[in-house]
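Every protein chain but one is kept in place in this view of the complex.
So that you can tell them apart, the chains are marked A, B and C in the order they are listed, and the count of residues begins at 1 in each.
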Amino acid sequence: MSQLIRDETGAQRLLGYVLDVARGDGRAACSLDLGPQHLNRTGILHGGIATAMLDNAMGATASLTVDETGRHPFSTITLTVNFLAPGRPGRIEALGQVTGGGRSTLFLDGVLTHQDGTVIARATGVFRKTRQG
Amino acid sequence: MSQLIRDETGAQRLLGYVLDVARGDGRAACSLDLGPQHLNRTGILHGGIATAMLDNAMGATASLTVDETGRHPFSTITLTVNFLAPGRPGRIEALGQVTGGGRSTLFLDGVLTHQDGTVIARATGVFRKTRQG
Amino acid sequence: MSQLIRDETGAQRLLGYVLDVARGDGRAACSLDLGPQHLNRTGILHGGIATAMLDNAMGATASLTVDETGRHPFSTITLTVNFLAPGRPGRIEALGQVTGGGRSTLFLDGVLTHQDGTVIARATGVFRKTRQG
Partner (left out) sequence: MSQLIRDETGAQRLLGYVLDVARGDGRAACSLDLGPQHLNRTGILHGGIATAMLDNAMGATASLTVDETGRHPFSTITLTVNFLAPGRPGRIEALGQVTGGGRSTLFLDGVLTHQDGTVIARATGVFRKTRQG
(Lines give C-alpha, C1' and ligand atoms only; values in the text may rest on other atoms or scores of the structure.)
Protein backbone atom coordinates (compact mmCIF):
# COMPACT_ATOMS: atom_id res chain seq x y z
CA MET A 1 0.00 0.00 0.00
CA SER A 2 2.97 2.28 0.39
CA GLN A 3 3.77 4.78 -2.32
CA LEU A 4 7.51 4.91 -2.79
CA ILE A 5 9.04 8.00 -4.37
CA ARG A 6 12.48 7.44 -5.92
CA ASP A 7 14.81 9.63 -7.93
CA GLU A 8 12.38 12.52 -8.03
CA THR A 9 14.73 15.35 -7.22
CA GLY A 10 18.41 15.92 -7.85
CA ALA A 11 19.28 15.57 -4.20
CA GLN A 12 17.25 12.40 -3.87
CA ARG A 13 19.01 10.81 -6.83
CA LEU A 14 22.35 11.89 -5.43
CA LEU A 15 21.83 10.52 -1.96
CA GLY A 16 19.82 7.50 -3.11
CA TYR A 17 17.09 7.46 -0.49
CA VAL A 18 13.51 6.30 -0.96
CA LEU A 19 10.60 8.36 0.36
CA ASP A 20 7.37 6.69 1.45
CA VAL A 21 4.39 9.02 1.82
CA ALA A 22 1.65 6.39 1.90
CA ARG A 23 2.04 4.63 5.21
CA GLY A 24 -1.48 5.79 6.04
CA ASP A 25 -0.63 7.24 9.43
CA GLY A 26 0.23 10.75 8.28
CA ARG A 27 3.94 10.15 8.76
CA ALA A 28 6.41 10.11 5.87
CA ALA A 29 9.41 7.78 5.99
CA CYS A 30 12.73 8.13 4.23
CA SER A 31 14.97 5.07 3.94
CA LEU A 32 18.46 4.42 2.66
CA ASP A 33 20.85 1.49 2.40
CA LEU A 34 24.13 2.91 3.63
CA GLY A 35 27.12 2.52 1.35
CA PRO A 36 30.67 3.88 1.54
CA GLN A 37 29.52 7.11 -0.12
CA HIS A 38 27.39 7.94 2.94
CA LEU A 39 30.16 7.57 5.48
CA ASN A 40 32.54 10.09 7.01
CA ARG A 41 36.19 9.95 7.91
CA THR A 42 35.60 7.54 10.79
CA GLY A 43 33.50 5.08 8.79
CA ILE A 44 30.14 6.05 10.23
CA LEU A 45 27.12 7.81 8.75
CA HIS A 46 27.89 11.42 7.81
CA GLY A 47 25.97 13.85 10.01
CA GLY A 48 24.88 15.86 7.01
CA ILE A 49 23.35 12.86 5.32
CA ALA A 50 21.64 11.85 8.57
CA THR A 51 20.21 15.35 8.67
CA ALA A 52 19.13 15.20 5.03
CA MET A 53 17.16 12.04 5.77
CA LEU A 54 15.47 13.63 8.79
CA ASP A 55 14.75 16.87 6.94
CA ASN A 56 13.18 14.95 4.04
CA ALA A 57 11.00 12.80 6.23
CA MET A 58 9.88 15.76 8.32
CA GLY A 59 9.20 18.00 5.32
CA ALA A 60 7.18 15.31 3.58
CA THR A 61 5.26 14.65 6.79
CA ALA A 62 4.42 18.36 6.87
CA SER A 63 3.21 18.07 3.26
CA LEU A 64 0.90 15.23 4.23
CA THR A 65 -1.12 17.74 6.26
CA VAL A 66 -2.00 19.45 2.95
CA ASP A 67 -2.78 16.44 0.76
CA GLU A 68 -1.86 12.81 0.45
CA THR A 69 0.70 13.29 -2.30
CA GLY A 70 3.24 14.51 0.27
CA ARG A 71 4.60 16.87 -2.36
CA HIS A 72 3.34 20.32 -1.36
CA PRO A 73 6.56 22.21 -0.67
CA PHE A 74 7.41 23.24 2.86
CA SER A 75 10.51 25.23 3.76
CA THR A 76 12.62 24.29 6.73
CA ILE A 77 12.88 27.34 8.98
CA THR A 78 15.04 25.72 11.64
CA LEU A 79 16.19 22.22 12.46
CA THR A 80 17.91 20.85 15.57
CA VAL A 81 19.46 17.41 15.37
CA ASN A 82 20.75 15.41 18.34
CA PHE A 83 23.15 12.65 17.38
CA LEU A 84 22.55 9.80 19.79
CA ALA A 85 24.55 6.93 18.32
CA PRO A 86 26.89 6.30 15.38
CA GLY A 87 25.21 5.11 12.19
CA ARG A 88 26.78 1.80 11.19
CA PRO A 89 26.48 0.28 7.71
CA GLY A 90 23.01 -1.17 7.07
CA ARG A 91 19.55 0.17 6.32
CA ILE A 92 18.36 3.33 8.05
CA GLU A 93 14.94 4.97 8.17
CA ALA A 94 13.87 8.49 9.12
CA LEU A 95 10.29 9.04 10.23
CA GLY A 96 8.52 12.38 10.72
CA GLN A 97 5.71 13.42 13.05
CA VAL A 98 3.76 16.65 13.40
CA THR A 99 3.77 17.87 17.01
CA GLY A 100 2.03 21.22 16.70
CA GLY A 101 1.47 24.38 14.74
CA GLY A 102 -1.19 26.15 12.76
CA ARG A 103 -2.17 26.71 9.16
CA SER A 104 1.17 27.61 7.66
CA THR A 105 3.83 26.92 10.30
CA LEU A 106 4.28 23.43 11.70
CA PHE A 107 6.45 21.90 14.41
CA LEU A 108 7.78 18.44 13.62
CA ASP A 109 9.82 15.72 15.23
CA GLY A 110 11.95 13.23 13.38
CA VAL A 111 13.70 10.06 14.41
CA LEU A 112 16.39 8.21 12.47
CA THR A 113 16.65 4.52 13.27
CA HIS A 114 19.00 1.77 12.15
CA GLN A 115 17.52 -1.56 11.06
CA ASP A 116 19.00 -3.11 14.22
CA GLY A 117 16.77 -0.82 16.31
CA THR A 118 19.41 1.71 17.34
CA VAL A 119 18.15 5.29 17.38
CA ILE A 120 20.87 7.18 15.51
CA ALA A 121 19.48 10.70 15.73
CA ARG A 122 16.43 12.68 16.76
CA ALA A 123 15.38 16.04 15.39
CA THR A 124 12.92 18.84 16.02
CA GLY A 125 12.16 21.55 13.52
CA VAL A 126 9.89 24.29 12.30
CA PHE A 127 8.58 24.13 8.74
CA ARG A 128 6.53 26.62 6.78
CA LYS A 129 4.14 25.99 3.93
CA THR A 130 5.32 27.52 0.65
CA ARG A 131 2.91 29.20 -1.72
CA GLN A 132 2.77 27.35 -5.01
CA GLY A 133 3.13 29.16 -8.32
CA MET B 1 48.58 28.85 0.73
CA SER B 2 45.33 27.07 1.29
CA GLN B 3 45.31 23.32 1.58
CA LEU B 4 42.34 21.95 -0.29
CA ILE B 5 41.04 18.52 0.62
CA ARG B 6 39.00 16.83 -2.14
CA ASP B 7 37.47 13.41 -2.50
CA GLU B 8 38.86 12.19 0.79
CA THR B 9 35.77 10.52 2.20
CA GLY B 10 32.84 8.78 0.61
CA ALA B 11 30.46 11.54 1.57
CA GLN B 12 32.80 14.21 0.28
CA ARG B 13 33.12 12.48 -3.10
CA LEU B 14 29.35 12.06 -3.23
CA LEU B 15 28.49 15.66 -2.46
CA GLY B 16 31.47 17.12 -4.29
CA TYR B 17 32.54 19.78 -1.85
CA VAL B 18 36.09 21.01 -1.24
CA LEU B 19 37.41 21.49 2.29
CA ASP B 20 40.02 24.13 3.07
CA VAL B 21 41.80 23.75 6.40
CA ALA B 22 44.71 26.08 5.76
CA ARG B 23 43.23 29.55 5.73
CA GLY B 24 45.53 30.35 8.64
CA ASP B 25 42.84 31.84 10.85
CA GLY B 26 41.79 28.63 12.59
CA ARG B 27 38.58 28.41 10.58
CA ALA B 28 37.89 25.65 8.09
CA ALA B 29 35.86 26.40 4.96
CA CYS B 30 33.83 24.03 2.87
CA SER B 31 32.83 25.13 -0.64
CA LEU B 32 30.63 23.67 -3.38
CA ASP B 33 29.47 24.65 -6.85
CA LEU B 34 25.76 23.90 -6.78
CA GLY B 35 24.44 21.67 -9.53
CA PRO B 36 21.02 20.12 -10.10
CA GLN B 37 21.99 17.20 -7.85
CA HIS B 38 22.09 19.52 -4.84
CA LEU B 39 18.63 20.99 -5.30
CA ASN B 40 15.30 20.04 -3.83
CA ARG B 41 11.81 19.90 -5.26
CA THR B 42 11.55 23.67 -5.53
CA GLY B 43 14.89 24.16 -7.29
CA ILE B 44 16.79 25.50 -4.30
CA LEU B 45 19.59 24.07 -2.21
CA HIS B 46 18.52 20.98 -0.26
CA GLY B 47 18.48 21.66 3.48
CA GLY B 48 20.33 18.44 4.18
CA ILE B 49 23.16 19.36 1.88
CA ALA B 50 23.32 22.84 3.38
CA THR B 51 23.61 21.15 6.76
CA ALA B 52 26.28 18.76 5.53
CA MET B 53 28.38 21.72 4.40
CA LEU B 54 27.98 23.46 7.76
CA ASP B 55 28.66 20.28 9.72
CA ASN B 56 31.86 19.64 7.73
CA ALA B 57 33.20 23.15 8.11
CA MET B 58 32.38 23.21 11.82
CA GLY B 59 33.84 19.75 12.49
CA ALA B 60 37.05 20.56 10.61
CA THR B 61 37.31 23.87 12.48
CA ALA B 62 37.05 21.90 15.72
CA SER B 63 39.86 19.64 14.46
CA LEU B 64 42.06 22.66 13.84
CA THR B 65 42.16 23.18 17.62
CA VAL B 66 44.05 19.86 17.84
CA ASP B 67 46.50 20.23 14.96
CA GLU B 68 46.77 21.96 11.62
CA THR B 69 45.77 18.95 9.55
CA GLY B 70 42.12 19.54 10.41
CA ARG B 71 41.64 15.77 10.37
CA HIS B 72 41.38 14.77 14.01
CA PRO B 73 37.87 13.32 14.23
CA PHE B 74 35.21 15.18 16.19
CA SER B 75 31.67 13.88 16.63
CA THR B 76 28.71 16.17 16.25
CA ILE B 77 26.67 15.98 19.44
CA THR B 78 23.97 18.41 18.40
CA LEU B 79 23.50 20.87 15.57
CA THR B 80 20.90 23.61 15.12
CA VAL B 81 20.54 25.17 11.68
CA ASN B 82 18.54 28.29 10.87
CA PHE B 83 17.65 28.64 7.21
CA LEU B 84 17.71 32.35 6.43
CA ALA B 85 17.44 32.48 2.64
CA PRO B 86 17.02 30.06 -0.26
CA GLY B 87 20.26 28.78 -1.81
CA ARG B 88 20.21 29.63 -5.51
CA PRO B 89 22.51 27.99 -8.08
CA GLY B 90 26.10 29.25 -7.80
CA ARG B 91 29.03 28.72 -5.47
CA ILE B 92 28.45 28.42 -1.74
CA GLU B 93 30.87 28.37 1.17
CA ALA B 94 30.44 27.23 4.78
CA LEU B 95 32.80 28.62 7.39
CA GLY B 96 33.21 27.41 10.99
CA GLN B 97 34.21 29.23 14.15
CA VAL B 98 34.91 28.04 17.68
CA THR B 99 32.88 30.03 20.22
CA GLY B 100 33.68 28.20 23.43
CA GLY B 101 34.28 24.94 25.20
CA GLY B 102 37.04 23.05 26.92
CA ARG B 103 39.43 20.22 26.20
CA SER B 104 37.10 17.71 24.63
CA THR B 105 33.79 19.46 24.02
CA LEU B 106 33.60 22.52 21.81
CA PHE B 107 30.86 24.95 20.82
CA LEU B 108 30.97 26.11 17.22
CA ASP B 109 29.15 28.48 14.92
CA GLY B 110 28.86 28.06 11.20
CA VAL B 111 27.68 30.33 8.42
CA LEU B 112 26.79 29.31 4.86
CA THR B 113 27.10 32.10 2.32
CA HIS B 114 26.34 32.33 -1.40
CA GLN B 115 28.93 33.88 -3.71
CA ASP B 116 26.55 36.82 -4.16
CA GLY B 117 26.89 37.57 -0.43
CA THR B 118 23.54 36.17 0.69
CA VAL B 119 23.69 34.35 4.02
CA ILE B 120 21.82 31.11 3.33
CA ALA B 121 22.02 29.49 6.75
CA ARG B 122 23.61 29.82 10.16
CA ALA B 123 24.31 27.02 12.60
CA THR B 124 25.39 26.41 16.16
CA GLY B 125 26.55 23.08 17.46
CA VAL B 126 28.37 21.06 20.05
CA PHE B 127 31.21 18.79 18.95
CA ARG B 128 33.25 16.29 20.92
CA LYS B 129 36.78 15.11 20.30
CA THR B 130 36.96 11.43 19.43
CA ARG B 131 39.71 9.23 20.79
CA GLN B 132 41.85 7.91 17.99
CA GLY B 133 42.81 4.25 17.67
CA MET C 1 4.38 8.47 47.21
CA SER C 2 5.83 11.42 45.41
CA GLN C 3 8.65 13.35 47.00
CA LEU C 4 8.05 17.04 46.51
CA ILE C 5 11.00 19.43 46.68
CA ARG C 6 10.04 23.03 47.45
CA ASP C 7 12.06 26.17 48.11
CA GLU C 8 15.37 24.37 47.94
CA THR C 9 17.30 26.78 45.78
CA GLY C 10 17.15 30.52 45.34
CA ALA C 11 15.73 30.22 41.86
CA GLN C 12 13.14 27.71 42.98
CA ARG C 13 11.95 29.99 45.75
CA LEU C 14 11.86 32.91 43.33
CA LEU C 15 9.85 31.17 40.65
CA GLY C 16 7.75 29.14 43.06
CA TYR C 17 7.71 25.78 41.32
CA VAL C 18 7.56 22.36 42.96
CA LEU C 19 9.84 19.55 41.83
CA ASP C 20 8.75 15.92 42.08
CA VAL C 21 11.55 13.35 41.76
CA ALA C 22 9.68 10.34 43.12
CA ARG C 23 7.13 9.46 40.48
CA GLY C 24 8.82 6.08 40.21
CA ASP C 25 9.17 6.11 36.45
CA GLY C 26 12.56 7.81 36.29
CA ARG C 27 11.04 11.07 35.14
CA ALA C 28 11.13 14.24 37.22
CA ALA C 29 8.21 16.68 37.08
CA CYS C 30 8.21 20.38 37.81
CA SER C 31 4.87 22.11 38.44
CA LEU C 32 3.76 25.68 38.97
CA ASP C 33 0.51 27.57 39.49
CA LEU C 34 0.81 30.52 37.15
CA GLY C 35 0.30 33.93 38.66
CA PRO C 36 0.72 37.45 37.22
CA GLN C 37 4.42 37.35 38.09
CA HIS C 38 4.97 34.58 35.52
CA LEU C 39 3.37 36.39 32.61
CA ASN C 40 4.83 38.56 29.88
CA ARG C 41 3.62 41.73 28.21
CA THR C 42 0.80 39.94 26.41
CA GLY C 43 -0.55 38.17 29.50
CA ILE C 44 0.78 34.72 28.69
CA LEU C 45 3.50 32.59 30.25
CA HIS C 46 6.96 34.14 29.89
CA GLY C 47 9.16 32.06 27.60
CA GLY C 48 12.04 32.21 30.03
CA ILE C 49 9.96 30.82 32.86
CA ALA C 50 8.63 28.09 30.56
CA THR C 51 12.23 27.25 29.77
CA ALA C 52 13.23 27.28 33.44
CA MET C 53 10.51 24.71 34.17
CA LEU C 54 11.67 22.47 31.32
CA ASP C 55 15.34 22.84 32.26
CA ASN C 56 14.59 21.92 35.88
CA ALA C 57 12.53 18.87 35.01
CA MET C 58 15.08 17.67 32.46
CA GLY C 59 18.07 18.26 34.73
CA ALA C 60 16.41 16.45 37.64
CA THR C 61 15.46 13.59 35.32
CA ALA C 62 19.14 13.35 34.36
CA SER C 63 20.00 13.23 38.07
CA LEU C 64 17.63 10.32 38.56
CA THR C 65 19.97 8.22 36.42
CA VAL C 66 22.58 8.62 39.20
CA ASP C 67 20.44 8.05 42.28
CA GLU C 68 16.88 8.46 43.42
CA THR C 69 17.40 11.77 45.19
CA GLY C 70 17.35 13.59 41.86
CA ARG C 71 19.90 16.02 43.27
CA HIS C 72 23.20 15.06 41.65
CA PRO C 73 24.09 18.19 39.69
CA PHE C 74 24.01 18.12 35.91
CA SER C 75 24.95 21.09 33.74
CA THR C 76 22.87 22.06 30.77
CA ILE C 77 25.15 22.11 27.72
CA THR C 78 22.49 23.12 25.22
CA LEU C 79 18.73 23.42 25.22
CA THR C 80 16.29 23.91 22.33
CA VAL C 81 12.73 24.89 23.16
CA ASN C 82 9.84 24.93 20.69
CA PHE C 83 6.90 27.05 21.82
CA LEU C 84 3.78 25.32 20.56
CA ALA C 85 0.96 27.20 22.29
CA PRO C 86 0.54 30.18 24.62
CA GLY C 87 0.57 29.34 28.35
CA ARG C 88 -2.68 30.62 29.85
CA PRO C 89 -3.20 31.11 33.60
CA GLY C 90 -3.62 27.81 35.46
CA ARG C 91 -1.38 24.97 36.57
CA ILE C 92 1.46 23.82 34.33
CA GLU C 93 3.77 20.82 34.56
CA ALA C 94 7.11 20.08 32.90
CA LEU C 95 8.18 16.45 32.57
CA GLY C 96 11.62 15.17 31.56
CA GLN C 97 12.69 12.00 29.76
CA VAL C 98 16.10 10.54 28.96
CA THR C 99 16.38 9.69 25.27
CA GLY C 100 20.01 8.67 24.98
CA GLY C 101 23.59 9.21 26.01
CA GLY C 102 26.34 7.54 27.95
CA ARG C 103 27.97 7.78 31.35
CA SER C 104 28.41 11.51 31.67
CA THR C 105 26.52 13.13 28.79
CA LEU C 106 22.79 12.59 28.42
CA PHE C 107 20.20 13.61 25.84
CA LEU C 108 16.81 14.56 27.28
CA ASP C 109 13.39 15.58 26.08
CA GLY C 110 11.00 17.75 28.02
CA VAL C 111 7.35 18.59 27.58
CA LEU C 112 5.45 21.42 29.28
CA THR C 113 1.72 20.85 29.56
CA HIS C 114 -1.14 22.98 30.83
CA GLN C 115 -3.69 21.39 33.19
CA ASP C 116 -6.24 21.63 30.36
CA GLY C 117 -4.07 19.26 28.31
CA THR C 118 -2.54 21.83 25.96
CA VAL C 119 1.11 21.18 25.17
CA ILE C 120 2.73 24.60 25.69
CA ALA C 121 6.32 23.77 24.80
CA ARG C 122 8.63 20.91 23.99
CA ALA C 123 12.37 20.83 24.51
CA THR C 124 15.43 18.77 23.71
CA GLY C 125 18.76 19.19 25.40
CA VAL C 126 22.15 17.84 26.27
CA PHE C 127 23.16 17.63 29.93
CA ARG C 128 26.45 16.67 31.49
CA LYS C 129 27.11 15.15 34.90
CA THR C 130 29.05 17.47 37.20
CA ARG C 131 31.77 16.15 39.45
CA GLN C 132 30.85 16.65 43.07
CA GLY C 133 33.28 18.11 45.60
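Remarks
Just so it is clear, contacts are C-beta pairs under 8 Å (C-beta built on N, C-alpha and C of every residue); 3 or more make two chains touch, one makes a residue touch a chain.
Owing to the predicted nature of the structure, the values given are computational and were not obtained by experimental measurement.
Mapped onto chain C, the interface with the missing chain covers residues 8-11, 13-15, 35-42, 46-49, 51-56, 59, 71, 73, 75-83, 86, 130.
Touching residues on chain B toward the chain that is not drawn are 80, 82, 84-85, 99-101, 107, 119, 122, 124, 126.
Within the entire complex, the positions of chain A that touch the omitted partner chain are 77-78, 80, 105, 126, 128.
Going forward, only the chains that are shown with their structure count from here on.
Ranked by C-beta contact pairs, the top pair of chains is A-B.
With centres taken as mean Cα positions, chain C sits 33 Å from chain B. Rounded to whole angstrom, the centroid-to-centroid distance between chain A and chain B, based on C-alpha atoms, equals 20 Å.
Shared contact sites, meaning residues of chain A that touch two or more other chains, fall at 80, 82.
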